[in-house]
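Excluded from the complex is one protein chain; the other protein chains are retained at their positions.
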Amino acid sequence: MQFEMSDDRQMLQDMLRRYLSENYDILHRNAVAYAAPFHDPDRWRALAELGVLQALAPEAAGGFGGEGFDIAAVFEALGGALCPEPVLPVAMAAPLLMAAGSDLETLLDGTRRYGVAIGEAEAPYSLSGRRASHEKGRLTGRKSVVYGGGIAESLLVAARHEGGGIGLYEVDAADAQILPYGMIDGGGAAEVVLEQTPATCLIEDAEAALQEALDFGALALCAEAVGAMDAVQAMLLEYLKTRRQFGVPIGKFQVLQHRAVDLAVEIEQARSITILAASRMKEPDRSRHVAMAKALIGQVAVLVAEEAIQMHGGIAMTWEAPVSHYAKRLVMLDAQLGDRDHHLRRLAAGYANQG
Amino acid sequence: MQFEMSDDRQMLQDMLRRYLSENYDILHRNAVAYAAPFHDPDRWRALAELGVLQALAPEAAGGFGGEGFDIAAVFEALGGALCPEPVLPVAMAAPLLMAAGSDLETLLDGTRRYGVAIGEAEAPYSLSGRRASHEKGRLTGRKSVVYGGGIAESLLVAARHEGGGIGLYEVDAADAQILPYGMIDGGGAAEVVLEQTPATCLIEDAEAALQEALDFGALALCAEAVGAMDAVQAMLLEYLKTRRQFGVPIGKFQVLQHRAVDLAVEIEQARSITILAASRMKEPDRSRHVAMAKALIGQVAVLVAEEAIQMHGGIAMTWEAPVSHYAKRLVMLDAQLGDRDHHLRRLAAGYANQG
Amino acid sequence: MDLSCSPAEQAFQGQVRAFLRDNLPEDLAGKVRGNRPLSREDMDRWHRILSRQGWLGVTWPKAFGGPGWGAVERHIFEEECALACAPRIVPFGPNMLGPVLIKFGSPAQQEAYLPRILSCEDWWCQGYSEPGAGSDLASLKTKAVREGDHYVINGQKTWTTLGQYANRIFCLVRTSWEGKPQQGISFILVDLDTPGIEMRPIRLIEGGHEVNEVFFTDVRVPAENLVGEENMGWTIAKYLLLHERTNIAGIGFSMQAFEALKKLAQEVTRDGKPLSEAEWFATRLAQIETDLAALRITNLRMLSKADKTGAPGPESSMLKIKGTLIRQALTDLSRRALGPGAAALPGTLPDNLGLVPPEHEHDAAVYFNMRKISVYGGSNEIQRNILAKTLLEL
Partner (left out) sequence: MDLSCSPAEQAFQGQVRAFLRDNLPEDLAGKVRGNRPLSREDMDRWHRILSRQGWLGVTWPKAFGGPGWGAVERHIFEEECALACAPRIVPFGPNMLGPVLIKFGSPAQQEAYLPRILSCEDWWCQGYSEPGAGSDLASLKTKAVREGDHYVINGQKTWTTLGQYANRIFCLVRTSWEGKPQQGISFILVDLDTPGIEMRPIRLIEGGHEVNEVFFTDVRVPAENLVGEENMGWTIAKYLLLHERTNIAGIGFSMQAFEALKKLAQEVTRDGKPLSEAEWFATRLAQIETDLAALRITNLRMLSKADKTGAPGPESSMLKIKGTLIRQALTDLSRRALGPGAAALPGTLPDNLGLVPPEHEHDAAVYFNMRKISVYGGSNEIQRNILAKTLLEL
């Protein structure tokens, strides 16, 4: 057993952190994150040139990573800087395109942006219950909250095929009706309305591939959260040490000390479960470990956000304070790709069959 | 609106408190509570003579109370002294015997002790799912954790009748196989094994009467818990003020202050929900309010017990410290007549029908 | 014990309901129901409607133009208003300054300002907090120095809610540096037109503008604007804190929010079933309904006690703590009911998107905005400190 990051990954992560701290500071981030198109094409190209996207796919597919710990290294750094660029769809599109035997070159060099359209309004998290459907090369239905959908050129869409199973289809974004909007925690998403929209079938029975993509996406979100939580903890400790009330730094108050300690404990737990999930991405129990990770991350991230606001007091309620933006991201990412309730219930269903 | 106890009830409660503090102190209580028959016949008679049992039934039935606030006044005092005598079966038997049109005299003067046998091992809380059954004047089945069952002379038993509904039957304890045992939080219960046991049918379709008895019993437990929580809070505050560590009373530590405050807030909430339930015992929404009360009491009582132990430190882990016995009672009463999960789920089921 | 309303209370409740039915504009109620921002005109319109009815200064005695209600009547009024989705009364004039002037103001001040509050001519805001002194009011630094018949004020206030709409501000200022820090504080009224005052918006976490910073540079205020004696500001501030914060538990708001949430849970389907029928969600509804039912009784018990003893005790801190936690739990659960669509940013949504029910487009914003209620007005931590000292005597 050993728990150090490999040198290669460490180098990539350090480089990415440095790039973001120099080129994507919170002011730039907020300017990009809350106004259409919720995306900075120049910085996006730069991220691609750094190899950030290639780190999300294995060598066989033209990348140089693609393992759980590669995803984790990249997204931890993105989370630390609260970067709103749509890297998540890349992490999810890569396993899908690989499963389909498609070429990943334009995905990994950042020149073609993909949206991964799985969720629907009435079935945001579970694969079952898809209503969008495929018939004779055309898709009909509505896919909901497609992250990065507003700027995507290609959409990878999950839809029921004629046989009742769920297939994976590629749609040219120009052929679909795309309704883009911003997110309260930064970045953009879109509703994708399909009405007899031409589509290419990539995989006929795609449940397994879609579950893999969902798992990779969820792992990415967990790592992003860990990066953001570390940043919040640093801000909080700094604040507790410098902000004075009643004549002393507020970090001297035992109640705040204990609450800060409880957060630190939970953040270590969140880091641990993310490491565990990252280590299982090639194993048969991948989904179960990802569900554990996303469930725990959902709990801890919200706790960290709420407690950080409470302990910062009024200042964290302001737009000007970076912690408020981190808090928003930490709370809202629970609702992406399955919230804590969804994943706990998935895990719970696993006990029934063991009798 | 007014929130004062009526003079009569206040007088009864004061008298009962005084009697218990003089005649049922913690040493006597522990001696009775943990050794067969888990019952003190002399003190029992004295309680009956004080009118404690008569307060649990209305005048029409030979008592002088029987309203929600009467139950609450009596059980709050019993809880404050941690009295292990089987008064609960009286509070539950009274509405059952009244619904059956039976005589309550020997119940209310304490000369005949009743056990109310509703729960079964596989259906401890809900009325549906009874397996004990009635056929031609005889009962067969097993009733589980019948409080006071070890010393009861009469048993009021819920069992399925031939038509599939649930009836109420009276069984002479001498005719049943009774397996008595003690409880970890004091007092005694029994398993009641019925094998073609002769029984008198009191009510053919008794669901409504049984639900009423369960609700009165649950209200009694809520009030008992409030009495016990007040006692624990008093012990805790005393301890926080007198126990010194690191040179100061431990009540000066902000962390313990805030945790004691949170307990105080929750205890007031527990008191409020019990008052609310007591006020609704004659209304159509009685069961719903009792479910709310028992659910909240179950949460708060366990919290108070666990926090009181933690803040007392090691001393609360000892048999010698009264707080340990209060803590045991507060935790275990959640499991009587429906725990917090059971009642929350009952309440939850109510939202589905409102369309 | 008798938890039912007396006939008089029932009649009063009927009167309030009838008034709301007949006078609350549906467009205002709709905005409140949908948690959409109210404009100054919206708020003003509702204030004037209440004023015409004589129900704006709900805590005021009749002699000063108030309705002369007791605590229970105020409670009924506030609960009914909240359930009907009436805009809340902006409290600074009617609920805060009004009672202070009635208790501590000179007859001239009462005559000058009280009628203008009821007539909605004046819109007051509050100058309490300072950047360096959030919950620690005693350490405030904005100073007022007496020069002849004026005070000259220099310093900075913050968290001034709706200051952008106000024409006047009441402030706590330091008039003495001697003795304990609490002792040198005074309470003063300032016209916002006075030269040297600058108000700057603070943008909040969810993007809204409801609070401000106020900068004072050599602001000359007539000495007669001092309320009470010099250096008795702490007494006035404590009076305000303890006696006149009506509806501190926000029961009515939570009851309305709970009803909205229950309705939402019946509307939102998840995997083919309404959320209200999903046990994991419905048990949370049940938990909140239970907590809220208990808090409502706790509130009434304390009101009833306050009516008897003449003043609310430190228990009001309990109402603050639990009331804010329940309100926050409600906003949390609403947001979660909406799934990933909750995160859609209101101002950026295409029309008729239908991603979430229209009345819930602001739920995530409200969730973040409502984090403030456990921070301001004495944070929940401060309330616990107070309770430990006063109620538990630790």
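Side notes on the structure shown:
Letters A, B and C mark the chains in the order given here, with residues in each chain numbered from 1 onward.
What we mean here is this: a contact is a pair of C-beta atoms (placed from the backbone, for glycine too) under 8 Å apart; a residue touches a chain by one contact, two chains touch by 3 or more.
All values reported here derive from a predicted model rather than from experimental measurement.
The missing chain, though absent from the view, touches A, B, C when the full complex is examined.
When you scan C:T283, C:T348 or C:S379 for touch with the missing chain, the hit is C:T283.
Across the interface with the omitted chain, subunit C contributes residues 279-280, 283. Across the interface with the omitted chain, subunit A contributes residues 1-6, 69, 237, 240-241, 251-252, 254, 256-258, 260-262, 264-265, 268-273, 275-276, 278-279, 289, 292, 295-296, 344-345, 347-352, 354-355. Looking at subunit B, the residues touching the absent chain are 34, 36, 119, 121-126, 128-129, 144-145, 179-185, 189, 191, 244-247, 253, 255-256, 306, 309-310, 313-314, 316-320, 324, 327-328, 331-332, 334-336, 339, 341, 345.
Following the convention adopted for this analysis, only the chains that are shown with their structure count from here on.
With centres defined by CA atoms alone, the chain at the far end from subunit B is A.
Averaging C-alpha coordinates per chain places the centre of subunit B 42 Å away from that of subunit C.
Here the CA centre of subunit A is 38 Å from the CA centre of subunit C. Subunit A and subunit B have Cα centroids separated by 50 Å.
Taken residue by residue, subunit B touches two or more other chains at 254, 257-258, whereas all remaining positions touch fewer.
In subunit C, 381, 384 are the positions where the chain touches two or more neighbouring chains simultaneously.
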